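Handing you a structure now.
The complex appears here minus one protein chain, its other protein chains still in place.
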Amino acid sequence: MKTMKAAVFVRPGKIELQEKPIPTVGPTDALIKISTTTICGTDVHILKGEYPVRPGLTIGHEPVGTIAAVGSAVTGYELGQRVIVGAITPCGQCSPCLDSQHSQCGGHAMGGWKFGNSIDGCQAEYVLVPNAMANLTPIPSILTDEQVLMCPDIMSTGFSGAESGHIRIGDSVAVFAQGPIGLCATAGAKLKGASEIFAIDSINGRLEISKALGATKTINFKTEDPIKVIMDATHGRGVDVAIEALGTQSTFESCLRVLRPGGTLSSLGVYSGKLTLPLDAFAAGLGDHKIVTTLCPGGKERMRRLLNVVAAGSVDLKPLVTHRFKLDDIEKAYDLFANQRDGVLKVAITP
Amino acid sequence: MKTMKAAVFVRPGKIELQEKPIPTVGPTDALIKISTTTICGTDVHILKGEYPVRPGLTIGHEPVGTIAAVGSAVTGYELGQRVIVGAITPCGQCSPCLDSQHSQCGGHAMGGWKFGNSIDGCQAEYVLVPNAMANLTPIPSILTDEQVLMCPDIMSTGFSGAESGHIRIGDSVAVFAQGPIGLCATAGAKLKGASEIFAIDSINGRLEISKALGATKTINFKTEDPIKVIMDATHGRGVDVAIEALGTQSTFESCLRVLRPGGTLSSLGVYSGKLTLPLDAFAAGLGDHKIVTTLCPGGKERMRRLLNVVAAGSVDLKPLVTHRFKLDDIEKAYDLFANQRDGVLKVAITP
Amino acid sequence: MKTMKAAVFVRPGKIELQEKPIPTVGPTDALIKISTTTICGTDVHILKGEYPVRPGLTIGHEPVGTIAAVGSAVTGYELGQRVIVGAITPCGQCSPCLDSQHSQCGGHAMGGWKFGNSIDGCQAEYVLVPNAMANLTPIPSILTDEQVLMCPDIMSTGFSGAESGHIRIGDSVAVFAQGPIGLCATAGAKLKGASEIFAIDSINGRLEISKALGATKTINFKTEDPIKVIMDATHGRGVDVAIEALGTQSTFESCLRVLRPGGTLSSLGVYSGKLTLPLDAFAAGLGDHKIVTTLCPGGKERMRRLLNVVAAGSVDLKPLVTHRFKLDDIEKAYDLFANQRDGVLKVAITP
Partner (left out) sequence: MKTMKAAVFVRPGKIELQEKPIPTVGPTDALIKISTTTICGTDVHILKGEYPVRPGLTIGHEPVGTIAAVGSAVTGYELGQRVIVGAITPCGQCSPCLDSQHSQCGGHAMGGWKFGNSIDGCQAEYVLVPNAMANLTPIPSILTDEQVLMCPDIMSTGFSGAESGHIRIGDSVAVFAQGPIGLCATAGAKLKGASEIFAIDSINGRLEISKALGATKTINFKTEDPIKVIMDATHGRGVDVAIEALGTQSTFESCLRVLRPGGTLSSLGVYSGKLTLPLDAFAAGLGDHKIVTTLCPGGKERMRRLLNVVAAGSVDLKPLVTHRFKLDDIEKAYDLFANQRDGVLKVAITP
């Protein structure tokens, strides 16, 4: 039996590189040889034990690689073909998938998120892709691995914040938190035609990148009150869409406080503990507010579209990849990333 | 100066009938002689001091009557014409109105709700209608006052719960609370094509009416657990849309607990105190849930459509008018309605 | 090799019952033993050579039956289980399917319509269902075959006319032609909340059924001018949505002539020859009109929802099944149906 290296969740506090068997391919699967992958904030939640997964599970949900094998029912692909797969791998055939709820595949919450959650993930030499026909997207040869590395999760999630907010040409938008996902939400707001984009964070380096991606006004909440700045800048009107990209009571609440009546709070964050709606900002439920949550859209059509955006040069996310590691050094990568040292945004991991 | 009788908010606990001057008509106004009006749950909040309005204000926002006078810039109507006016009276000309946010007219939360809130209301012999061109709807002669009395608020609000939930043919829907608005939400769910409608309340009489309006399964929460019943009936799937029609933590939370991933919580209630999102039912923000709030849609086009529904006989809301009072006896009507005695749903008040 | 009876297209003018091999099941397929099926207007186009298919093809796309075999990759079903399959059988996994364009599966026009078009259909003792996981829907035991026989095509198509028209509560709607699909469009308009539904045809028997399904006004175009009647009834306003359910220049054009500015023409018909837009009724392209075409929505989630509608008793389509035949007599059934004799609407065929 052939083996491979894989980053495995052992117990809270411990993800380590282990030898595991290379997976066997079923009729609708594909086996991908990973060429580049990365670590997500969610992986850190797993590492810290804040999001429980089964011990022994391979972690990681952002794969770039080549096709090593396909199942008997998989057609239209070639061995060796370079492909990307979304973090969410819908089956396409269950009721929620047929109803465009791909992220909720199977009908249970987050059911579409399989890699590194309910099945082995891609921080490894190989990953087995379920429902390959719905999930393998060829990468144009003009694009490098690093250029497309944000597509499976960060870019898809960040953009969806703008999309689910139904941002329109001429809108005012606020994006709370400018980590990798918030930065992509900022870029998405720009791509959707917002003309005024407020980007809020406490790290100036991130705010600088947000400007390059489309923010028209940056606010460091350590030195300025975002609510006051935004309400002043909009002449008391508030923003049309507020995007939450962190997952805290404070950012969620700030979103509502800068939102105009009839506006949309588009929420991307993963919340823990308690989440309370401030009834004054929520107009006691009479403000025609909408609160919309979105889990990273996946599937090969979504990936195809995101690759198009990268290929068109509409958005340049290269500045997000700040560090590079070999798979052998992934524990060091986790250490850097989990502690957010050295201005890290995203790391590229190559086997 | 001519005077009229009007139900006036004096102080918390006190609404009384007073003599007030008949209003003067400005260029874009109309004066309506009230023939029938009613009391809303919101008026009771005002009476109790839970929703603050200015002392001296005439209360009431559900007018049926005839045109007594129009301003110089008002055309297309005749004196004596029988009309209805929505509880929400948008100007049609401000930025939010031009952006279809009529309930948020003027750009501040609930700005479209003027009658008995920011200007004198219609529990009186006359009411002055602002922006008459946008708000006067002729009533077909075949319809009685009582047949259309639910249109200005109850029916418009209730239906909007179904509309904002984007109910589709074949959907499963739960409606929490079957007061007048919840009953209209149930009727709205039926009208939008839901095939499975769970109606929840603690009063059997209301549950009976909900069946006549379209509920396929009624649940008295005093004797059954709505969450268990609904999850069993939907084979663990949950409902596509849950409508909140009361304004409490409990009903809001129950809505989330029976909602499928990707479903919509359509909220109509007026909340007070604190409102907390249960993160387990909310899938920590990753369930693709939508929470949508709606304030009663108004304006003459909305009223025209609702009159069409009544005229078509699609919905029979006559059972909702359970009691009748003269305007002179409105204080008795408040006493009955505020204390929810005698199976009261809605009262008809005639000057 | 086992054989079965199947209605096969031989050449224009000739569909005949032949013996064919029972199909072999691939890994993602299911084999269904047909218990009831029916003939569609499209099958008559095929018979007449107006819509070309490959000689030797088994015709029919409306199957009700039981599972006789499933492929190795098909899970969650049982042999002998009673199921329905839509006329459109999307794969769920190609780009169009993942983008909710199931009827255009594969990316070529009508690609989702496979049965009796690009693969063998279901006027036979057995039919092979591709992508079984996306297409098999269990039938509740309380429903008979005939109760659900309209779901695969007639009901799905007819309802989609109302759905694609985005009919809203209180809308006025006209449905041109009251054949089986037009009748279902009328029922769909009612289900979506239209309050005024004009049904137009030349056969009084059909107009009678349309009344039972929701039409508020029927117009026999042989004795009345539908355009005049509708424009008068709507006080010159026109309808919000006009549904075309036949596929002729005349009905298409009439739809535009009764449509209000900003309204939607929802087209279901299959057109041949030429189709011209009358520029006066189309306001030279400046009337904010929408023209939307829809091919029968399929897939198991669609079928599940339609079964819900039938089970709820919201719509009773039993009057549509006017005649019954054994599969052995299918040539007689074609003769009756193609010549529209004896008031036929739909026939039930049982092997």
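As written, the chains take the letters A, B and C, and residue 1 is the first residue of each chain.
Assume a contact is a pair of C-beta atoms (placed from the backbone, for glycine too) under 8 Å apart; a residue touches a chain by one contact, two chains touch by 3 or more.
All of these numbers come straight from a predicted model, not from anything done at the bench.
Among B:Ala69, B:Met133, B:Ala215 or B:Ala245, only B:Met133 touches the chain that is left out of the view. The residue touching the chain not shown here, chosen from C:Pro12, C:Gly76, C:Gly205 or C:Gly262, is C:Gly262.
Interface note: of B:Pro23, B:Gly41, B:Gly65 or B:Pro90, the residue touching the hidden chain in the full complex is B:Pro90.
Of the listed positions C:Glu19, C:Asp225, C:Asp288 or C:Asp328, the one in contact with the omitted chain in the full complex is C:Asp288. Checked against the full complex, the one of C:Pro90, C:Gly193, C:Gly247 or C:Gly298 touching the unshown chain is C:Gly247. In the full complex, subunit B contacts the hidden chain through residues 26-28, 72-73, 90-100, 102, 131, 133-134, 299-302, 304. Panel shows subunit C; residues 96, 99, 101, 103-104, 107-111, 113, 236-237, 247, 260-262, 267-277, 279, 282-295 of it touch the chain omitted from the view. Although one chain is not shown, part of subunit A still touches it, namely residues 159, 162-163, 168-172, 188, 191-193, 195-196, 216, 304-306, 308-309, 311-312, 314.
In this section, only the chains that are shown with their structure count from here on.
One inter-chain figure worth recording: subunit A and subunit B are separated by 41 Å, centre to centre, where each centre is the mean of the chain's CA atoms. Touching two or more other chains at once are residues 96, 99 of subunit A.
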